[in-house]
Every structure is written in structure tokens, then in C-alpha cells.
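Following: one structure in C-alpha cells, then a few remarks.
Every protein chain except one is present and positioned as in the full complex.
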Amino acid sequence: MPVIGFVGLVFVFSILTNGRILNPRNINLMLSQVYVLMIASLGVFMIMTVGGLDFSQGSILGLTSIVFARVSQHSIILGIIAAMIAGALMGAFNGFFHVKFRIASFIVTICTMYLFRGLCEYLTTHGPISASLRVISFDETWLKVLLTTIVITIGFLAIHFTRLGYDLRAIGAGEIAARFSGCRPELTTFLVYTVAGMITGFASFINVIRVGSITGTAGSQLETQILIALVLGGMPIGGGAKARFSNIIFGALTYSVLERSLPMVFPVSATQQLVKGIVFLIVVALTIDRKSLRVIK
Amino acid sequence: MKEVVLRSEKVNKHFGITHAVKDVSLEFYRGEVHGLIGENGSGKSTYCSMLSGIHSISSGRFILEGKELNVKSLVDANMNGISIVVQEMGTLSGLTVAENIFLGREHKFMRGFFKDTAQMNRETQQLLDSYGLNRISASRVIDNYSFEDRKLIEIVKATYFEPLVVTIDETTTALSQKGREELFKIIEHLKETNKTVIFISHDLSEVLAHTDRISVLRDGELVKTVNSDEVDADELKRLMVGRELDNRYYRTDYDGTVSDEVVLSVSNLSVPGEFEDISFDLHRGEILGIGGLSECGMHELGKAIFGGSYDRSGSVSLPQKGLEITSIPEAIKHGIAYTSKDRDNESIVLAINIADNITLPSLDVLAKKRVLNKKELHEFAQSHADRMSVRMTGIKQYVFDLSGGNKQKVVLARWLGRDSDIFVLDSPTRGIDVKVKADIYALMGELKERGKSIIMISEEILELIGMSDRILIMKNGTFNGTFARSAVLTEEDLIAKMV
Partner (left out) sequence: MNETISKFKRSKYFGYALLFGLALFFWAFFKILSPHNFGTSKLMANYLQTSIQYAVGGCGFYFIVVMGLFDMSIGANIVLSSLVGVLLSRQFGYYGLILGCLLCGTLIGSFNGFLYTRLRIPSMIVTVGLMLVLESVAAYVVKLDPAGFPGKLTDPNILAFNHAPWNYIVAVSAFLLMGFILRFTKLGTYFNAIGSNEFVAKSMGINVEKYKFIGFVLLHFFVGIMALLTVSYGRGMLAVTGMESMGRNFKPLMGTFFGVAFKKYGMPVSAIVIGEFIITLIFNGLVALNVPTTINDFVTGAVLLIIVTLTNRGARGSVVK
């Protein structure tokens, strides 16, 4: 289904743009948006599989980008590690409040979206923060493709060949029963948020390569892009058994095609957003699994 | 001459293959308190659920004041003069006492869009006062009141709209002595105002003291209706049971001796509000039955042994391995299996497929250096589903489409797959048809043969007598009696310790 959606979308926009979206330069531009989105989607995919949501990923990206930029002045490798640690801490913060105090994940992450964004803005009060100039030398397509492939492959292997995938789906499908089957829902959920933050911390490296210096709004709206991308990729809103790894790949690709092609077809930005909103609503309405949501809140 | 206000004519209820209520014909007089008693599963609650529109009637009819009653919901029943207080419903938080009582029936106080809250509060207060509950204030948010007061408010709610018949189902177990006295005052008040009260309770002395007549149900059938002042508790017990043991499916041996080897030791186990200071040993190859009324704490006990309770104190240990069980993953790792009474929520993940359900507890053993092999998992699930002969389209089928019996087979298949040594089976045959029941009993016998140990928690007395080497009876959160396996053990013996 998501595959058909993706192919259909490419087809439609190829016609609407007279094939312009398929020229190599455009594909390159399209891909430049995919990397960060796809990597960060991996973490949110896991969160959504256990039935949660995360609106703070954009702010985490912004803040980890600052961490990376700062530390990259000394060492790029250390910068990546520091960004991942910072991301993990922020994710753990989310997970802690969600799991420990049993507050709905979307409320916690909306709060932290502001919290982290505020820190991000505060740190850039006196202007954007630049990374070490050496990071520019990493701005190579092959490297970004390679890094993205590595992250996604690790995610794929972990979800398909360890108990992680089984745990996540079981917890999403029925947390109480999963607990009585030997899963550890609380610990797993906490770790999933932590790892999601860490993955986004890694993505900040690629983000900084692309933008060079970090402003207060860096990464903003990534969270909604991820949500829309995953939904377009066929991700069930309530998580559970029907979550597929392919949701990440096709979701991120479909979103990028949409994002890149809409301006070619609709010159007015408001129209682009209108179309995006309507497409999102239609896809959700068509794909949502109402059977597994007993009460729809 | 007493006037009949409500009667039922050959009322029946089927749940799938289970015939829960069989041809019950009963008469209720105006202004009487009518006790309804019987064992767990005797059909008394189901009967009242049909009367009040919670369940549909399979066949037969109720006749209220000469007219056939045809209700489809609780509200419908209320409109027709029937009300019921059941344990599961309860009051709603965040609403005032008055709002709770008049929920869904505000029309009496509506002046167009305007709701006459003051009038509603006044009327509610009068109502409360008339029941002697003047310490409860109508305009206060209900969250301010204790569980017990909320129960009493619920009873007031069930009676305010002048129903002809009020059913009170097993509410007293939730009340303290003071609350019970207030409840009986309310019942007295209803009787004085010429209402009919159907009172369901397990406490026979209570039933005898506060009812005019008593009807006894057994296996869904009406045994007898008697005048309360002409019987005693022993007579009632005899009526409730009075039948030969049906041992077609049960064990045929009466040898309750088991090995001395203790495989599981529970000591001073408590869960606040559920049960207190429970200690016992489970032996190798033993089937230990634990029985009692549904609220006696035994279901939580099973959960606690498996490490599934929050706020547990005391210890559950495996003496041979010299270790304690404190969490579910540990319990599973050391060979403890558990089936819950609440199968759909706790035993099995409904929204994933059979294969995943069977492999889930065994993932740690199936993984080689943490890596799982899809093909191996598939074969594992397939072989254990086949071993239990689960009726399915395939192991990729989702569990929510299966019948109760097949779900239970999936649950048992996963624990057989895990090669567990100790089985904590809570209500293993609840809501399951006869054939699967027989399969489960046979499996239990086989497990015993192989030296596995079983704790069977059950509300079905016959099952306890038929299968257990030893039976522990719980009452109000503690053990109240022990029975060894014996051919002469009767249901009366057990019931006497339960109520």
C-alpha cells in the first residue's frame, strides 16, 4: 500500500511537472532532505510502535546540533558522540516523565518541545553558532547516503533479528498483556525514547554538514514532518502489530517527493501546505486501524 | 393475598455453547425483599442482567405489572421501572453527587436550555436525607467521598426515580459493617414504600435476616423458592449444592499424596487491600487448588506469585534454586507460567497474531546470542499450536478472532513452549466449552504425571474438588480452610469456609 502510494505520487507529479522532478539535480535536492528525516524517523517509528508520539524531535535536533557545532571545534568525532549523548539525555527526560508519572506522551513531548526549543533559542541569543569549518569537507552525497544506510540497516537488523521488534509491537498492541508475557513495557518504553533522542543526536551531524551554522529555529517542525512522513508511509497511529519497517523508508521518501514537487506544481506556499494538509487527512482517514482503538480520544 | 408485580416465564440465556440460565420462571411480590442465591456461575447475575437490559434474553419473557417487558439497555429498563446496582458500574468522578444521581435524566430540571441546578440539588438532598444519609451533600463533587459512600450514593441513584423493582447485586462485600447497616436501612425503606427488592448476596445469614423469600439457583436452573423464616443456612447450602459430583472429566484417582520436594514457597505475601500474610508451599507434582468467592483476594494472589502485582510485600521463592521471584521476567525465566482470569487483557495480546503470542515469553531462549531466526520461531509456534490443537486458519491469524477456548489453548501453548515447571492457572476453564475444558483437565493430569506443579485458582467448586491434591479456601484476603484430596469431600464443606 505505501509502495503504491509512493509510486503513484511520483507518477502523478512526473506528469504534473513534465518529468522535471525526475531530473538528476532535483533528485539530488530531494535526497538532501531525506537523510535527516529518515534517520530521525527511525526513532519515532519505534516510539509510535509502542503506541506513543513524540513532538520534541525537532527541538532535540536543534539542541543537539548546537552541541555538535560547539564540540566540533575540538574534534568532529567527539562532537558526534557528544551530540548523541545530549540527544539520549533529552530522550531519557521525555521517557522519564512519560513512564514514571504516566503522563500522555504527546503532552510530555509538547512540553519538552518548548523546553528544548527555549534552550536552543537561549543559546543562540547572540547569534547563530557556527560549527568547525572542517565539517564542510564532509558534505559529500556518498557519505550522507552511506551514513543513512548504516543507521537504517542497524535499525532494520535490530528490529527484525532481535526481540526488540517483537517487544515493541506487543507493547503497542496490548501493554498489560505484554507485561504478563515477560516484556518490560516501562523499561522498554523509557529506552525507546532515550534511543530515539540518541538517533536524532546522530542526525544532527548530517544536519550541521548541510546548514553549517545553527540558529534558534534549527530543526523546528521536524517533529511534524516525521509524523506526516510516517503516516504517509502507512504507519498505524496507535502502533502495534501493523507497524512495518518499510513505513520509515517509503514515508520519508514520499514526504520528500511531496515537499519537493509541490512548489513546482503550486507556486504559492499556502497552496502547498493546503494540499499537504488534505493529503495527510485523507491518508489517515483511509489507513487508520479503528478496530484496535477502543475509545477514540 | 400478595400481588405479583414481576414474573419471568421460562427465561433462558445462552452464551455461545454455555447455557447460563435455563427456563427460569419466578414471581416477585409487591413490597417484598426477595433473596437470590446460588454458587458462582449459577446464573443469578445473568438472570438480573437480562431483567435490566444489560444482556439480551435468549428466550422467554419478563412480565411487569401484566405487560411484557422489552428493554434493550439499562436506561430503557430504568424508564420501565427496573433498576439495578452492579459492582462494575459505579459512580463517575468529577461530577457532583446530584449530577451523578440524575445523569442522563436531567429533563426533569430543564427549563429550556437552563438547568435548575439549585432545584436538582435540593431534591437530591431531600432524597439523601430521607435515606438517613444527611452527611452526604448533594452539591459536592463526588470525589470527596469514600468508596463506601459512593456505593451508597449509587444505591440511592438506583432508587430515586421510584422504580417498581430494585436489584442489588453483591454490593455488601464492598461495604463495611456500618455501610451494610445503612444499606439494610435503605432496603427497609424501599420495602415500606411498597417497592420490590431483589437482593443477591453470598452471605447467607444476611440474606436470611433481611429477605422475605429466597430463590435458589443452581447451574442456571431454579431449584426452589422458600420463605425466609422457614429455612436455615444449612438448608440453603444443601439447596445450592445438592447434586452428585460430576466426575466425567476430572481425575479418577483419590490419591492426594505428593512428593516432599517443595518447588515453590510463598511466605508472608501481602498486597494491600487484596490479601494479607499468605504463606504456603507447593510440592513437586502437586495440583494445589485455591478457592473462594471472586472478591476474596485469590485472583490477586495468583498475579502476585507471578510477580505481576504492584506494592507486594513478603516473598515468593524457589527453594531448590535458592532464589526469589520479584518480577514477571524473572518468574518466566525460572519456569513459572501464569494464566489470568482476565484472559483478554492479561493472558494474551489480542491484537497480534498467534505465532507472536506463542513465541513472546520464549524469545530469550530462542535467541542465539540475541539473534532470532524467523524460520525457527515459525516452527516453534507452529509445533506448539499443533500440540494444543488450536483451531485456527494458521498461526498468522490474529488472536482476537479466536473463541475463548482457543485463546486459552494459545495461552497454554506458549507456556508449554517455554517448558515451565510451575503453572499458576487462574480460572483456567472460565467461559470455555465442555470439550476444551476436558482437554485442559487432561493436560493438567499429564503435567502432574511429568512432575510439574500446578496452582489452580478457581471459582468453580467442582473443579477444585475434582482436580486438586489439596485445596486452600480464601475468605476476605486470608486462608480460611484447608482440605486434602478425598472422595467424600463435598461442596458444602468448601462453601462453609468461603462465606
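Letters A and B mark the chains in the order given here, with residues in each chain numbered from 1 onward.
The working rule: a residue touches a chain if its C-beta (ideal position, glycine included) is under 8 Å from a C-beta of that chain, and two chains touch if they have at least 3 such contacts.
Since we're looking at a predicted model, the values are computed, not measured.
Counted over the whole complex, the shown chains touched by the missing one are A, B. Taking the complete complex into account, A:117 is the one of A:117, A:163, A:244 or A:260 that touches the chain left out.
The set of subunit A residues touching the chain not shown comprises 51-53, 97-98, 101-108, 110-119, 121-122, 124-125, 175-176, 216, 221, 224, 227, 231, 237-239, 268-274, 276-278, 280-281, 284-285, 288, 290, 293, 295-297.
Interface residues of subunit B with the unshown chain, by the touch rule above, are 73-75, 89-90, 92-96, 99, 103-104, 106, 110, 113-117, 139-141, 143-144, 310.
Everything below uses one rule, namely that only the chains that are shown with their structure count from here on.
Only residues 160-163, 166-167, 169-170, 173-174, 176-184, 240-241, 292 of subunit A touch subunit B when the two sit together in their complex.
Residues 306, 308, 328-329, 332, 338, 340, 345-353, 356-357, 359-361, 363-364, 367, 370-372, 374, 398, 414 of subunit B are the ones touching subunit A in the complex.
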